[in-house]
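Yeah, one chain of the complex is gone here, protein chain that is, but the others are all in their spots.
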Amino acid sequence: MNLAEKLKSGKFLITAEIGPGKGTDIDEYLEEMEILRGKVDAINVTDLQSSVMRLGSLVVCHLLAERNLEPVFQITCRDRNRLALQSDLLSAYVLGIRNVLVLTGDHTVLGDHPEAKPVFDLDSVSLLKVASTLAEGKDMKGNDLKGKPEFCLGAVVSPGADPLEPQLIKMEKKIEAGAKFFQTQAVYDKESFEKFIKKAEKFGVPIMVGIVLLKSAGMARFMNANVAGVSVPDKFIKIMAEASKEDRPRRSIEIAASLIKEMKGMCQGVHIMSLGWDKYVPSVLEAAELI
Amino acid sequence: MVEASLIDYTKFKLKSTQEIRGIFKETKKIFVFWCRKCYKKFEEDTEEEYNELLEILGEDAEKIVGQAGVDFLCNDFLSQKKILDLDLSPCDSVGVISCGLGAQFVAQLLEGKTVYALADSIPQSGNASSEVGYHGISLEKEKCAGCAECYLNLTGGICPVVDCAKGLLNGPCGGAKEGKCEVNPDVDCAWEKIYQRSKKQKGKFTLESVQIRDYSKPSLKLKEDLSVQNQALRKQSFYGGLYPLERKKETESKRIVSFPEPETVAIFLTQHAGKRADPLVKSGDKVRVGQKIGEAGAFISAPVHSSVSGKVISLEERVHPASQEKNLAIIIENNGENQIDSSIQPLGNFKELTAEALLKIMREKGLVGLGGAMFPTYVKLSPPKPIDTLIINGCECEPYLNSDNRVMIEYPQEIFTGIRIVEKILGINKIFVGVEENKPEAIKNLTDLANKPSNVEIISLKTKYPQGAEKMLIKRILGREVPEKGLPLDVGVVVLNVSTVFAIYEAVIKGVPLTQRIITVCGEGLNRPGNYLIKIGTSFKDIVDYCFVGGEREFLKENQLRMGGPVMGISQLSLDTNVIKGTTGLTVLRKYPLGVSPERDCIKCGRCVEVCPMELYPLYYAFYGKRGEWAKAVEYKVEDCIECGCCEYICSSKISLLSFIKKEKQYASNSNKA
Partner (left out) sequence: MLVTQIKPEKEILERISGKNVFVFVCPGCREVYFPQEKVEEFIQSLPADRVRRVNLDYLCNREFVKEYVQGYSREIERADAVLVFSCGVGTQVVSSLLENDIVYAGCDTLYLDGFQGLTVQNFNCDQCGECYLNHTGGICPVTHCAKGLINGPCGGAKDGKCEVNPDADCAWILIYKRLKKLGKLHLLKEILPARDYHKIITESLARKKL
């Protein structure tokens, strides 16, 4: 079963994520992805995550697809105009990619090329619409396509946003535009996720809770200060702060697993963002009793 | 002088008929604001958009319960007042015909009421890149994108960011056909233009290093800071006003010195507001210093006195420095002996005199306001309405001038005595002295005076022109607004210039009439700038001779002489005129080759409206003035104008606004009398 089929089946979904690096060396992460074979339903590949120039998502997704590891092609609106975005979707399909996650994308000033011109010709809603239109065999101007790309389209939502309502309204728009599943921003708190799910479940679309592995107390604090919608509770920061360097991965796995156990009953899947700690993902899944 | 290439930069037009009808389906009662636009030649005083709207709506037009045309809707301070004055409660919504600025402003102001934008903005870009290019304070075709990393040095002065459709910085693409841009065959290829320009500059065209735009410039923080700073300055102390360069450093530390004795003086019989004085002497008469030589002609009038001893040569008409028209003056030859008239009797103690007696001295000694307006002091101190506060104006907000400043520095004691005298006349006990911050020594000398009276408060005011205007002073110090066409006495206040107070001291305590005063001679090209104690009637020729490098030969060819300061001062067309009681100073400015044609078109840049401290709309004074429609100017409240000159100073078309305003006010005052 591919991801689209699994979504329909109601199986609890598990996805992981890789962020390609700067440069052309791919062997290291291809190796790491092998660790995930058979344990996750699909692997997201980020699109110039954090507005840092890196190897592109399209290529890495293709490499994964070639190796029968199902990729989710993340595509942002930051760098390409509507021509390039439509073209890249066609290219993705030709390269064997069948899942696309559509995002707005971080602004260029946050990355390592802050002088770059931000594009944002389309936004996440219009890009979803465009992708849906392509799947029906027409480009966004109504011209017929010779061969249409059919994708399983996903989008992102931020359960920790305050106020929450605009996110929910936009979530509805994304569904109308063709989103078939959602992966959330990182959640560290069952109560706030519960509040969100109560409002979002009526949309009837599978939601995968986002889990980010904490690498250190410093990272937790950084996220609290800088990443929108993410709030790491003090108790977790304490645990990470008190752990010795060798112990950190173990604590991190424990925290992630506990969160997954708490929240898996409320949603239809989990999306693990390991930020380089891909090799610990299987342990997380085991500890969370998902595999 | 109409330039054929001027562009109409109107920023909006009505939305499509369909959209408008759609909007009106959702409302039952709507009030419509329409902006009178900016940046186009000011040719008619109405705009078509509102009528177009009515045509589109047909029956639905009934839903409009009211409408208002607003000049510069985006001017939040003024527009806010107009909008909040209206009762919009019967309306379920408000419609706005303006660019995005006006619409957003109204939407925010009326939060809680639905505000519909009835217009779309008209795109600016003109080529294809959505890089918006902004025009200057003009209607020329050149535009600037504000990219904060100017490339003009690489392109011979043609902007590649705005003019090149792709915003290329390193040379042409390959798409141009016969020098025209591939995007639009009517537009020249910018890089072709750059190449042609560089050929004229002897092949300076080089692609220096590879250029890459930095879109993170300008930094948002810088823009935010400048924006906040600007808004604070604009609204400081009062709406409008300007911050001209002060240029006071040159004369602020120069002690008052006596100007050399003039050989002749010409004493004008009109050195005050009101009726001309009647001459009491004739040719051949001998006179002494301080002798009354002209009697007050009416209640609002003042006598004039001789400033020298000698012989009357003649009575003749000569150009008056304030009106620039011919006025009668008494010409006296100075015998250099300074023989004092017997009427000059120092007083022992003013406290024994009644208010009436003191007032009589004011009149007898020819005292008038020395700030420039020359209003007879004894009239001002006999107000027909109750007064509770006295404000002494020590602002001297005009650039360059320092005469009031030096008086405050050198004669603080005498000023307080003068204040005591006025206090007695008016029967009040609350006094403020307002001094701009740029006079720290004056503030210190006044504040630190050992026996400074306790009911006199010295207030340091932020330096802003025209803080020294009465209405601005009253607003800033007391928070009171003088009503339209009103006077300070309408809010219980009398405002006196600090030099007038000093003259009051001299008149009452020393018995000396107004025969000399302190003026600042300042400006460009002077070898003796300074603060001079000068005799009334001294000729400007003498002053220029003494103070200006090269003297008066060819002076007016290259220089402007203003009686007063550079903003409000009166331009002198001839040096053949003389110091009067209202001469605060003489400012010399180099003439630049700019010919000023009064025919220049107003381009509705809105700057005059932004600087008018009385919250008026000066562009209409020029508009109607040019057409001779004086009555219309009165409708736009020209009578409230205090002639501060801010509008003329800032006018981007350099229109002589003050000359129109003066004519219009004249018309108004004639109509009122009729």
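Each chain gets a letter, A and B, in the order it is written, and its residues are counted from 1.
Following the convention adopted for this analysis, a residue touches a chain if its C-beta (ideal position, glycine included) is under 8 Å from a C-beta of that chain, and two chains touch if they have at least 3 such contacts.
Bear in mind the structure is a predicted one, so any value in this text is a computation, not a measurement.
Touch with the chain that is not drawn comes from one residue among B:226, B:257, B:357 or B:631, which is B:226. The missing chain, though absent from the display, is touched by one residue of B:146, B:171, B:297 or B:525; that residue is B:146. Here one chain is not drawn; of B:15, B:420 or B:439, the residue touching it is B:15.
Only one of B:106, B:322, B:431 or B:668 touches the chain withheld from this view, namely B:106.
Per the touch definition above, the residue from B:213, B:234 or B:626 contacting the chain not shown is B:234.
Annotation: of A:43, A:156, A:209 or A:255, A:156 touches the absent chain (contact as defined above). Taking the whole complex into account, subunit A touches the unshown chain at residues 77, 82, 104-107, 109-110, 118, 120-126, 129-130, 140, 156-158, 161-163, 165-167, 169-170, 172-173, 176-177, 185, 226-229. Of the residues in subunit B, those that touch the hidden partner chain are 1, 3-8, 11, 15, 23, 38-39, 41, 72, 74-77, 99-101, 103-108, 111-117, 119-128, 130, 132, 134-140, 142-150, 152-153, 156-159, 183-184, 186-187, 197, 200-201, 204, 217-218, 220-224, 226-227, 229-231, 234-235, 242-243, 245, 592-595, 600, 604-607, 609-611, 650, 652-654.
The criterion applied here is as follows: only the chains that are shown with their structure count from here on.
Per-chain CA centroids place subunit A at a distance of 62 Å from subunit B. By the touch criterion stated above, subunit B contacts subunit A in their complex at residues 212-217.
Residue ranges on subunit A touching subunit B, taken from their complex, read 108-109, 114-118.
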